[in-house]
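Missing here is one protein chain; the remaining ones are kept as they sit in the complex.
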Amino acid sequence: MREMTFTDAAREGLTEEMERDPLIFVVGEGIGARGGNFNTTVGLYERFGEWRLRDTPISERGFTGLCIGAAVLGARPVVDFMFLDFELDALGDIINQASRLSWMSNGQVKVPLVLRGGVGIAATGPHHSSSLYSFFMHLPGLHVVAPVFPADAKGLLKTALRCNDPVIFLEHKKVMKIKGNVPEGELSIPFGKANVVRPGKDLTIVGISYMVVEALNAAEALEKQGISVEVIDPRTLAPLDLETILESLSKTHRLLIVDEDFSPCGAGAEIAARVMEQGFYELDAPVRRLNGPFAPAPYSPPLEAVAVPNAQAIVRAAQMLLAE
Amino acid sequence: MREMTFTDAAREGLTEEMERDPLIFVVGEGIGARGGNFNTTVGLYERFGEWRLRDTPISERGFTGLCIGAAVLGARPVVDFMFLDFELDALGDIINQASRLSWMSNGQVKVPLVLRGGVGIAATGPHHSSSLYSFFMHLPGLHVVAPVFPADAKGLLKTALRCNDPVIFLEHKKVMKIKGNVPEGELSIPFGKANVVRPGKDLTIVGISYMVVEALNAAEALEKQGISVEVIDPRTLAPLDLETILESLSKTHRLLIVDEDFSPCGAGAEIAARVMEQGFYELDAPVRRLNGPFAPAPYSPPLEAVAVPNAQAIVRAAQMLLAE
Amino acid sequence: MNRKKDHEVTLTKEQLLNLLSTMLLIRNCEEQLVKSYARGDIPGGMHMYIGEEAVATGVCAHLKVEDAVFSTHRGHGHALAKGMKPERMIAEVMGKALGCCGGRGGSMHLFEPSVGFYGTSGIVGPSILLATGAGYKAKLQGSEYVGVAFFGDGASNNGAFHEGINMASAWSLPVVYVCENNLYATEVPLRTITKSPSVAERASGLGLPGVQIDGQDVLAVHKAAGEAIARARRGEGPTLIECLTYRYRAHAEGMRETGYRTAEEIEKWKKRDPINSFKERLLAMGTFDSQEFVALEQSALQTAEQAADFARKSPWPDPKTLTDYVFSEAQHA
Partner (left out) sequence: MNRKKDHEVTLTKEQLLNLLSTMLLIRNCEEQLVKSYARGDIPGGMHMYIGEEAVATGVCAHLKVEDAVFSTHRGHGHALAKGMKPERMIAEVMGKALGCCGGRGGSMHLFEPSVGFYGTSGIVGPSILLATGAGYKAKLQGSEYVGVAFFGDGASNNGAFHEGINMASAWSLPVVYVCENNLYATEVPLRTITKSPSVAERASGLGLPGVQIDGQDVLAVHKAAGEAIARARRGEGPTLIECLTYRYRAHAEGMRETGYRTAEEIEKWKKRDPINSFKERLLAMGTFDSQEFVALEQSALQTAEQAADFARKSPWPDPKTLTDYVFSEAQHA
């Protein structure tokens, strides 16, 4: 096991899979010689050449469609959007084509396609901070992956690259430099398995993406107040491992979901609704959601400070929930 | 009061507003001389001419962006997408521009824009049946309107055409021919006011768009079994009139949300989560959701029959919920 | 004229008759569907290809199974020309279990990967992009195969046209872009929504060859497509072919047919019917006699009738299958 960053771990996973499968190729703006805006592909262009690391024009819809077509024909494209915000210009074809071709063709066509992009607020302002997890969770035919820790980044990206269906792979800008132990070589993590990243008994917190880190910090602080918090990292949002959440709930009977993304119809709404449906009689209090405020992502530091839930805000929300 | 169809009522509202405000114009494919695929603009081209009824190329992203720009400059464009599915190619600019310009400009820019399109399954298959209400509910800066009855179609479209922010106006194909009484002349219905379309005391059903009609049919059937159902039509999904739902709940203590759209992170998830947050101690049983199955919309009649919740399915779900 | 003559003498009798047979098959299947629609046997929408048969026929005559075709909402002709069995096509349009996709999608969602047909589409535009991707895959693998996109004049004003063709041109991808310019998008005349002098002329701005041809002349289509496909297989990159053609029926079956075009215009185009004029030419050339033609026509009609019959008798899909293949892998379902 070596310590490495999230981005380095993901890139190791990508490299291993590209070595294994010559039909994997990556497209994006600056993912060739430049190595990617977020260093997602550093060194790969030199190794695999331009046909497998394809610098594209600013044609998000176009190269997404190109990759859908290539996937249909049996290639395994990875679209590296840099920021998820740019992916939005391609949503039409992601929804109408990528997510539906398997179903529409009655199983005759597969779309092994990975769409990756950076999400979250990080001094990035309203056009470079979207998360929109729930857009993708809402759609049949997509896997939605949002890892936080380096080993998960590697293992889940490898799983994505072997999956025969489209995978939305979302990397929060604030997790990209997180360091952690990563096993060498083969590492495959199944979709749909959450991780209990900290055990506890008084309260369960589910964090979405980077919010897992803030939740862990909050748990640390709450521990000092004698409150034992269980923190769950779902790792994949679709499929969603509700079992692990319900299991935790049967111990803690209280659930807080922390998500930086907008609250209405967000990931937290779905988790809350499903927990109520399947765990209603375990609940000692309503499932609570803590989200960013319902406004676009700001740029100015004092605005950003209130735009993203942090450990402090989580502590407050946890205390209130425990007082109910 | 006259009886008229939903579409005729909406068109009357549009016509009145276009008479009043010369800066309203409509764009879309075939909304000129043809009068719109769904007859949304019949007769208006002859009356208002090509600059106010603009037949467009198949450039959904382009003419949406054009309308955003025109709105920023003070016009009041209406984009008539025919099917919501075609609007998806424009989502990038709807999200990044239309929904955020007011906020980004610190209130210096307004975007009075109506985006209308047909939703729902009606023998239309996977590319002409999307609803995706929750996409728009998830985003700050948008109003989401989904009327069912003719008077609401007229009144809410008029309100949309006077609103200074973007309005997503969603018309289910199965409500377009519904007939009802519509007051002549001025009729303005505020956003954020639900309608109790049938009073009852044992169970509350919230229907989304056309599901209101199926819910009313189910209520009729349940009445015969001695079960009294209150049916609520939210009319606007953003803003959402939670108060009316909670008020009903304080009487019935049980809530079923019926939505033809996909369940995960859908409108029902949000309503369920908020009802739990604000009405937890009123609930005698978990809020239940009844949705279409998690699959693209089919074309074949026997498949469609199971793809859309109908009165029968609602009756079953209601009975189960009452038995909890 | 001379060039066309040159081309037709290079074709064998078999090739010529195959072109005619394919056009006849498409026409007859479409007519069966029109009848079925009138009888109420078609549960949804349907866009007829009648009048445009020469385009699909002339292009697909060159294609191998592995060449990938991406089509439009008006795609029955493309499906048949690429080799989809008529009964699988008609049954799908009827929403039946024995349709090519089990009745799931109908007319605008026909798929038959086993013959290299990757779908009609309810969304205008993506065929251009997906075919570009097929070309990318071929180049990545170093295969000789090509991607072919069919699309209408309407799609040529969509961003997908610009983005997809530009990339194929930039990277010399083996793709052929076939624009079926039938003058209208739904009922909107092309000239009211662009000042573009022609679709083909847009090619030069993207650095690839563009040609405008008579899409009612199957030999002209065959020749232009043959050159474009050969060029693509040689690794020299994409070509844009604009075929001037015409649909005889309303935009979609069941739509009224008034206002936006004149009866004279329709008649004028019908006089240049692709099947009739090709038949006349073959008769004049002595390729066959009228009796042989009647036999071909009969055979096409019979195939189409049998296909429609098969489709009508097909069972409906089982509702329990609705959620199959949301994911291609069962374990994810």
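Chains: A, B and C, in written order; residue numbering restarts at 1 for each.
The working rule: a contact is a pair of C-beta atoms (placed from the backbone, for glycine too) under 8 Å apart; a residue touches a chain by one contact, two chains touch by 3 or more.
None of the values given here were measured: they were computed from a predicted structure.
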Seminar exercise, completed: Across the complex, visible chains touched by the hidden chain are A, B, C
Seminar exercise, completed: Per the whole complex, from A:Gly62, A:Gly118 or A:Pro140 the residue touching the absent chain is A:Gly62
Exercise. Pick from C:Leu25, C:Val148 or C:Ile193: which residue touches the chain that isn't shown?
Worked result: C:Ile193
Problem set entry | Selected residue (touches chain absent from view) among C:Leu130, C:Val178 or C:Leu206 | C:Leu206
Seminar exercise, completed: Per the touch rule stated above, chain B touches the missing chain via residues 23, 25, 51-52, 54, 56-57, 59, 61-75, 77, 92-93, 96-97, 101-111, 140-141, 143, 163-165, 191, 239
For this session: Against the chain that's been left off, what residues of chain C make contact? List them.
Result: 157-163, 166-167, 169-170, 192-197, 201-208
Exercise. Footprint of the hidden chain on chain A, which residues?
Worked result: 29-30, 32-34, 37, 55-62, 85-86, 89, 123-128, 293-296, 298-303, 305-307
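As a convention for this text, only the chains that are shown with their structure count from here on.
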Problem set entry | Taking each chain's C-alpha mean as its centre, the one farthest from chain A | C
Problem set entry | Centroid distance [mean C-alpha coordinates] between chain C and chain B, Å | 37
For this session: Measure off the straight-line distance from the CA centroid of chain A to the CA centroid of chain B, and report it in whole Å.
Result: 30
Exercise. Between chain A and chain C, what's the gap in Å when you average each chain's C-alpha atoms?
Worked result: 41
Exercise. Which residues of chain C are in contact with two or more other chains?
Worked result: 102, 104-105, 109, 121-123, 159, 326
For this session: Among the residues of chain B, pick out those that touch two or more other chains and give their numbers.
Result: 60-61, 85-86, 89, 126-127, 294-296
